[in-house]
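Presenting subunit A:
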Amino acid sequence: MSSHTHNHVHTIADDIKDKTFQDVSLCYQCGKCSAGCPVRYYMDVAPNKVVRLIQLGFYEEALKSTTPWLCAGCMTCSSRCPQEFDLAKFMDAVRETAIEKGVKVKDKDIITFHKAFLNQIKSFGRAYEVGLVAEYKLKTMHLFDDVDSSPGMLLKGKLKVLPHNIKDKESVKKIFKKTAKK
Partner candidate 1 sequence: MSEEKWEPKIVAFVCNWCTYTGADLAGTSRLKYPTNVKLIRVMCSGGIDPVFILKAFERGADGILVSGCHPNDCHYNAGNFHARRRWEFFDELLKFLGIEEGRLQFSWVSASEGKKFVDVVTKVTNDVKAMGQFKAYKDLNDEFTAKFPEPVLNEKEIIMSEEDAK
Partner candidate 2 sequence: MEAILKVGYFPGCSQTGTAREYDISLRKVVENLGASFDEVKDWSCCGATSAHVTNHKLASALAMRNVMLAEQQGLDDMVAPCAACYNRLVSSQYEMKKHPEVKQEVESVLETKFQKDIKVMNLIELFMKIGLEKITENRKEELKSLNVACYYGCLLVRPAEITKFDDAEQPTSMEKLVELTGAKTVDWNSKVECCGAAHSIARRDIVVELSKKIIDDAKRHGANVMVVACPMCHTNLDMRQTIMKRVFPEYKEFPVLYLTELLGLALGMDEKELGIDLHTVKFNYNELAAEKATV
């Protein structure tokens, strides 16, 4: 799949390009992405700096940062980047790489949430909120965080006690299996 010559080491930057077609060398570090990022203040490394770290080969620093996990995927950055670099997609790839490399993520709750969410889909084919919240809460031990909204929601029929099942659950499971990382 790689188009690089044999004497070229396949770097994480190349891998990101393979995954998402985003070439980090496009970025000229103007910072416009970071300036417009809604969650910039919560991140430990500014989004443009994550690109910079990858450009320079400081992969560990980039993969360890909370930035990719806090990125909300809103694409504000991507749509404003003067160089048409899709930073949101790049962040996806950084996260994916971090998981692949088994990097310890500082903001564990977010990854736990995503895992819980995907587990629901894997099992039922659709998101099942009660199960999702339950699994997430058990894993993170934030047991009473959402008390202010959940019971009401159950009453209003907004959270269902039973999961939504789709018929062909197997086909969804298959997708998970086929796309699973080795």
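The rule is simple: contacts are C-beta pairs under 8 Å (C-beta built on N, C-alpha and C of every residue); 3 or more make two chains touch, one makes a residue touch a chain; residues count from 1.
Regarding selection, all candidates are chains of the complex that A comes from, given by their letters.
The shown structure was predicted, so the numbers you read here are calculated from the model rather than taken from an experiment.
The listed chains 1 or 2 are all part of this complex, yet only 2 touches subunit A. Residue ranges on subunit A touching candidate 2, taken from their complex, read 1, 19-21, 38-39, 42, 70-76, 78-79, 86, 91-93, 95-96, 99, 107, 109-115, 117-118, 120-121, 125-127, 129, 132-133, 136, 140, 145-146, 148-149, 152-153, 156-160, 164, 166-168, 171-172, 175-176, 178-181.
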